[in-house]
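For this depiction, one protein chain was excluded, whereas all remaining protein chains were kept in their positions.
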Amino acid sequence: MTAEIGHFALILALVTAVVQGVPTLIGAQRRDALWMALAVPAALLQFLLIALAFAALTKAFVTSDFSVMTVAMNSHTAKPMLYKVAGVWGNHEGSMLLWVLVLSLFGAAIALFGRNLRPSLKVRVLAIQGLLGAGFLTFILFTSNPFARLFPVPIDGQDLNPLLQDPGLAFHPPLLYLGYVGLSTTFSFAVAALIEGRVDPAWARWVRPWTLASWAFLTAGIVLGSWWAYYELGWGGWWFWDPVENASFMPWLAATALLHSAIVSEKRDALKSWTVFLAIIAFAFSLLGTFLVRSGVLTSVHAFASDPTRGVFILALLIVTVGGAFAFYAWRGPALKSSGVFHPISREGGLVLNNFLLTAAAAAVLLGTLYPLILDVLNAGKISVGAPYFDSVFIPMMVPLIIAMGVGPMLNWKRGSLKTATYKLKWAALIAVLSGFGVWLAIDRASALAAFGMTLAAWLLLATLYELADRIHLFRSNPSESLRRLRRQPRARWGMTLAHGGLALLIAGMTASSAWKTEKIEAMAAGDTVTLAAYTLTFKGAEQVRGPNYMATRGTFEVQRGSTGTPFILHPEKRVYDVQGQTTEAAIQPTFLGDIYAVVGDTQDGGKTFVTRLYFNPLVPWMWTGALVMVLGGLISLSDRRHRVGAPVARRQPGSATPAPAE
Amino acid sequence: MKRLLFFVPLIVLVVLGVYFAFGLQRDPQVLPSALIDQKVPEFDLAAIEGASQGLSNADLMGQVTLVNIFGSWCVACRIEHPFLMELKANNVIPIYGIDWREPNRQAGPAWLKKFGNPYTRIGDDPRSEGAIAFGVTGAPETFIVDKRGVIRHKFAGPITREIWERQLRPVVQKLRSDS
Partner (left out) sequence: MIRFSAALILALGLLIPFQGAQAVNPDEVLADPALETRARDISQELRCVVCQNQSIDDSDADLARDLRVLVRARLKAGDSDDEVIAYVVSRYGDFVLLRPPVKGATFILWFGPLLIVIVGAIGLFFYFRRAARDANAQKESR
């Protein structure tokens, strides 16, 4: 019965979504207040109905109702409760349901929190959200019904793939979806603005919090996925340039560019058509990712989903929604005239440069991701485009970006002086170069590239900190004055400082862990000792341990730094699941300078020795910390009061001689 | 001119859409062989347990042959097996087998004993030497090798009567009629 309620709720949600999308749009065109008034209640109702459907599916999973096909295929009675709940989105049907749930959540959020929006814009934004929802609900109901029944009812389910039975599953997909489905809001804002033919600083300000929220979630989602792969895969890799990863990275690059271009649109009433383009393309990348992942064009899921309708359906959705938006763009875009003026050497100029580099990088990732498919369709051969390609194309584009990131925030709005900025940053540059050189001398003279990476990280961190110090007049006025200024920094500025500083840590972590990772792959017997970086690891043997739905070989390592450090214990596991499959659970001890990462594998010689893989992954904790700081920056910026006050702030006098106060 | 610029995203999307539509009809896992019209690379495999002769590239000379990669662990090999037996029974073409990655020495021979042995000679390939020589990515895969030991055709997946009649037999016949 629960499943039928869920199914029925989804059908009603589809009807509601159509009501949210069609009459409202017509009403907005005719200025019919009554029809326009449908938008808000429809958006709220659509969310409630999908939430009800989602709750119904969750109940089916929690109670192990194997008469529901999705549950039978992906769950098992012996599975721990956490994974029964997370298992709701651990499969195609359930994760699509999560997709529309998040979509309708954002719709409802705009309905609730968009009080200060211009009414016609708000209605149109909600209408577009409704149409998107209608498209995806149709997709679910016709090709991926999560509530399909199964008869005869199996006694037990086929279980969830054990690699997914991890807390990562509970958090990674929801956060990721909040990020890239969240970008639907910027898309709706862009299309609504194109319909109205009106993009002004107020529009840019309204889009900004939604972009920020999506960006923060997307960043968190990607990093969580990366972290999950890092501890689950058993060798310490964290990014693979896999098409599935690229599918989430391209929207991130576009959203990051949008975050910055919207600043220019808001402040200077410039870059309008470009900002609108980014707002569309960010979500277009999300849809592209959904298509690539779901249709099997890149990842051969044919063998399982022998039903090609899913791929065709999503492709049609992609073409209609993005094509429609781009058609509006081609029609209305040229009329979006910018009124603001700024000199290339200015804060705005820096943001434009940022947009150029981020967009070019996204285009390069897109090219590399789709190229094998395009060649194949042209019958021009089968090729693979992997990490070595992306590294050699992507990284060179990031270098000028990071250098510019240090200088840009030091430039004045409207017209800055490169000379002043570089003069102020001379110490940051000098220390960064010296520290890079020091790294080169001290650690590894072979890898100049890694030393350069560390230089960039140091540069970005120092320049970002200097910019903060400069802004609060540190060392220039008395400390209490600086403290007062520090307290009065707007949260948006804190957001920037944290996001840029976090990126610096991230770069340091990525560089160091790629360049200076050490590994020991051994066959160890109890009592054997291995030295790894500054640590001594003694293998104490392994025992069989029974888990809730698996048997584990649990190794014990005693680890000590040098000969005087406090010893600690690591317990890596290799699990064999009762129903299907096995996993490796690495044991990781983070330290300031890096992770000690231990994995125990198969036994050799009848249980006397075990294959062990021991890694020291330098600065990996910096990477996660940096990413966390970036997300924090996004959230703090989101809480800036500017996003809550309704009226646009009065434009500053053009060309004021004094440097504009920090914002 | 500037107006046209605003059409670029739409055009790019439509072009990509066409590629995707074609891409949807393809299986990204199907891999054409790099060895078509190349001599069979050198390999030399030992005999499986209970047999006296192994398999090397030198054995594939003088007549048109099939080389079939199989394994007792491979489910799809079971599906094509009866058809291979039929080819053998009717003396259609000599089939050479590469017994790929058996879990132990006994598994392959036991499997053949149970279901029958369609192969003229079999090479035991526990370390993928033969499989890599043929650029194999999965089992079963079947190659047609001509009289001079040159690989002429590759088929990935289980051979059925339909596939044999439509895809493989015409190639074999053509190669036989070529001097």
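Order of writing sets the chain letters: A and B. Residues in each chain are counted from 1.
Keep in mind that, in the parts below, a residue touches a chain if its C-beta (ideal position, glycine included) is under 8 Å from a C-beta of that chain, and two chains touch if they have at least 3 such contacts.
Here the structure is a predicted model, which means the values were calculated and not measured.
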item: Contact residue for the chain not shown (choose from A:46, A:95, A:143 or A:219); value: A:95
item: Touching the absent chain when the full complex is considered, from B:54, B:135 or B:149; value: B:135
item: Contacting the left-out chain in the complete assembly, out of A:59, A:118, A:149 or A:415; value: A:415
item: Option touching the unshown chain, where A:343, A:424, A:571 or A:642 are the choices; value: A:343
item: Touch residues of chain A, complete complex, unshown partner; value: 74, 89-92, 95, 161, 163-164, 172-173, 176, 221-222, 225-226, 228-229, 232-235, 237, 240-245, 248, 290, 293-294, 296, 299-301, 303-305, 341-344, 349, 352-353, 356, 359-360, 363-364, 367-368, 371, 375, 380-389, 392-393, 397, 414-415, 521-523, 582-584, 599, 601, 611, 613, 654-655
item: Contact set of chain B toward the excluded chain (per top definition); value: 29, 31-35, 38, 41, 101, 127-129, 131-135, 137-138
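In the analysis below, only the chains that are shown with their structure count from here on.
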item: Chain B-touching residues of chain A, taken from the complex the two chains share; value: 273, 277, 280-281, 284, 291, 295-300, 302, 308, 311-312, 315, 318-319, 322-323, 326-327, 329-330, 333-334, 370, 372-374, 376-377, 381-382
item: Contact footprint of chain A on chain B as seen in their complex; value: 2-3, 6-7, 9-10, 13-14, 16-17, 19-29, 31-32
